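Heads up, one of the protein chains got dropped from this complex, but the rest are sitting where they should.
For reference, chains read A and B in written order, and residue numbers begin at 1 within each chain.
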Amino acid sequence: MKNSSPFLRGRQTAEEILEPRPMAKLRRRVFKNHSFLIGAVILISIILIALLAPLFSPHDPYDQDLARRLMNPFWHDKKTNDLYLLGTDKVGRDYLSRLIYGAQISLLIGFLTILISGTIGTALGVVAGYFGGRVDMVVNFIINTRLAMPVFLVAMAAVVAFGASLHVVIMVLGLFLWDRFAVVMRSITMQARDLDYVKAARAIGCSTPYIIIREIFPNVLSSLTVVATVEMANAILLEAALSFLGFGVQAPTPSWGLMLNEGREYMFFSPWLLALPGTGLFLLVLAINLFGDGLRDVTLERER
Amino acid sequence: MLAYTLKRIVVAFLILLVVSGLTFSLSHLSADPALTIAGEQASDEDIEAVRKLYGFDRPVIEQYVNWLSRALQGDFGKSYHYKAPVVEMISGRIGTTMTLGFLAIVFALVISIPLGTLAAMRPNSIIDRFALLIAVFGQALPTFWFALMMIILFGVWFRWLPISGNTTWAHFVMPTIALGYYATPALMRLTRAGMIEVLSSDYIRTAKAKGLSPVSVLFKHALRNAIIPVVALAAVWFGFMLGGSIVIETIFNLKGIGWLSYDALLRSDLPVVQAIVLIFASFYVILTLLSDLLNAYLDPRISVR
Partner (left out) sequence: MSEKKDVVLEVDNLRIDIPVSAGLLHPVRGISFDVSRGETLCIVGESGCGKSLTSLAIMGLLPKNADRQADRLNFLGKDIRDFDERQMAKLRGVKMGMIFQEPMTSLNPSYTIGNQLEEVYLRHMSSNRLEARERAIFLLDKVGISSAGSRLGQYPHQLSGGLRQRVMIAMALMCGPDLIIADEPTTALDVTIQAQILHLLAELQSDFDMAMVLITHDLGIVARVADKVQVMYAGRTVEEGNCEAVFDKPLHPYTSGLLRCIPVPGKTQPGEKLGTVPGVVPNLVGDLNGCMFRNRCEFATDECKELAETPTVLENGHAYTCRLKPDEMEPSTGGRL
């Protein structure tokens, strides 16, 4: 009876007072989340530099000249040259230009790898989670088998088998790094399957693929992006390690891993040959991780 | 519990069977092994003879079954390059790799458990931020580059540590740190998250209401429950570390099986590579199995499912 009391109609609940509107909340979260901001800024800068590499790089990254080999970067007092800010490598190529083009290679490998692995992992995970039962058992077995394979060693063996090149490295990493996608998608699909609106879609006779694409997929997009950042960072690090050992991208491609390989013999006298590409790798992976962590925090808070 | 264990063991065997099949077919996709054995200057007749001798002319399935049945008896064949039995080559080196992996996981746990626990006890404090920083940096630091930088710093500039070989314990210091640091972020995050959850649980409140000492609340009631998933993850990471040992052993010239696999791949020495893949896979499978069983033992709720 008393529900129509004038006191009640205009009143906000405690939660409404404490919590502002959802969009404002999300915006505030994004700007309060330092890791997301820092990550996004570094990542976008690196992507821009890579995309506009011809504009930013002062020289052709492949242009060799033994006459100017192993020039020191600007912070060294001797043998400095204004033309080559970060010095030159063992065959006289401009190191700054090679570093800039190296970002292209790393990003290319990162994006293409998650494109392949994301497709494989999502397909397996969604199928397992949606159908459950025997299908799930089989997919689980495939995931466990994949996890049992020592990625780095088998990737090296695959590179030996198919020949070392950019394409092979991307294919091999793409065929390996799908496990997290599959695990995450499987559990999310399982939860989503039991949501009321998915049940409702099934009840009104929607076909299975339609339900998966229309009802489940949008639901899991943010989790998918977070996994994608993790695997992208992973792929970039693995490529660098493969190239460093000589089982990845081949010379003269300016891959950061390969530059570390080439600089290794000069590590005692020109340590910057190692320090610079490693810093590039570190910054790129750091940015991707911060971006991913931040994204998870921001979106998870929103869903809560 | 017994049925659960048996089921897990059967699945583990099946996984290893599939892994070995995949490895075998992968290595037989590569360049003609007969060519590798006979050498660059061999004539066509020589190569043909080698092919017959090693059975490379048979169907791949038959070769695989032969290889597997011998492998199950502990015979992984002979190295194409060194002509020595693969088992001997591996058994002489596996100790180095195990030592490295073990030291690295201990290093990772010694760093991550106390730091994760302290961070969980005081969220958003200085120590929590410090732990987060270590985790974020650790995740982004390429292991092999970290190793190279350590060599330049501690091996060349300060000359504190030897940079190559495995004759003394000092040789293991840098490889252990390089490999162990890689696992620290994941283990520390899990410790922190687990501790935060456990510390806010009802049974910790009960323990406090019983007037137990803070030490007892933390170590007896909180840590044991929070540590269960960390132990499981550490076991899995130990498996990953064996894979990571390839790069680290190559850089520090530690002649374990990681280094051996690098060497064998350079020479397309397939029997060695196949054996090492299978060993790494077995390790992973056994470790996950053990960590699951350990979990079941430590957490009595699991075994009753």
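Keep this in mind: a residue touches a chain if its C-beta (ideal position, glycine included) is under 8 Å from a C-beta of that chain, and two chains touch if they have at least 3 such contacts.
The shown structure was predicted, so the numbers you read here are calculated from the model rather than taken from an experiment.
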Subject >> From B:Ala207, B:Leu260 or B:Val277, residue that would touch the chain that is not displayed >> reply: B:Ala207
Original post:
Residues of chain B in contact with the chain that isn't shown?
Top reply: 201-203, 205-214, 216, 220-221, 224-225, 298-301, 304
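Going forward, only the chains that are shown with their structure count from here on.
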**OP:** Please compute the C-alpha centroid of chain A, do the same for chain B, then give the distance between them in whole Å.
**Re:** 23
Original post:
What residues of chain A sit close enough to touch chain B in their complex?
Top reply: 35, 141, 144-145, 147-154, 156-158, 160-162, 233, 237, 240-241, 244-247, 260, 264, 267-268, 271, 274-275, 278, 281-283, 285-286, 289-290, 293
Subject >> Residue numbers on chain B that touch chain A, as the complex places them >> reply: 11, 14-16, 18-19, 22-23, 26-27, 29-31, 136-137, 139-145, 148-149, 151-152, 156, 242-244, 246-247, 250, 261-262, 265-266, 268, 273, 276-277, 280-281, 284-285, 288
